[in-house]
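Everything below concerns the one structure shown next.
Only one protein chain is missing; all other protein chains are in place.
Let's turn to chain A:
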Amino acid sequence: MLFMLIVKASKNSEGGNRPSSELNEAMRKYNEELVKAGVRVAAKGLHPSSNGIRISYPKPGEKPVVTDGPFTETKELIAGFILIDVKSREEAIEWAMRMPDPMGHGEGQIELRQVYEAPELSEMLAKEAELREKSEKRRP
């Protein structure tokens, strides 16, 4: 099962500041542990949102609106992610709990989300088709 550990942004990460050397070291060890256990699939850190853009579609069917970064709602932003391949949700939680506080200053926040995979996708499509069939039957 694939899970994504999403590390939320903070004032520091949005300011483009490097993490302290202690945090760096703790993160290095944590990543090493993930790799050694054979669970880490990918891991990346993102630039601050100041060089990002946002594309939104406020009016359906019309041209999108492009907004330049930085974006203000820091806590909703993402600073990086780690993709892990594990046996169960419980195992994913255990690995998430082992990550060091990624930001410090009371701002650290990690979100754990499951990633859709091939068999689930086909199951989902099958369920959808089934529902569609049922709702069509219900119609007179």
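In the analysis below, a residue touches a chain if its C-beta (ideal position, glycine included) is under 8 Å from a C-beta of that chain, and two chains touch if they have at least 3 such contacts; residues count from 1.
Operating definition for what follows: contacts and distances are computed from a predicted model.
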Among "RNA polymerase sigma factor", "HEAT repeat-containing protein", "AzlD domain-containing protein" or "ABC transporter substrate-binding protein", the UniProt name of the subunit that does not appear here: "RNA polymerase sigma factor"
Identified contact with the non-displayed chain, of A:36, A:59 or A:105: A:36
Selected residue (touches chain absent from view) among A:22, A:68 or A:94: A:94
Absent-chain interface as seen on chain A, which is shown: 29, 35-39, 41-42, 83, 85-88, 90-95, 118-119, 121-122
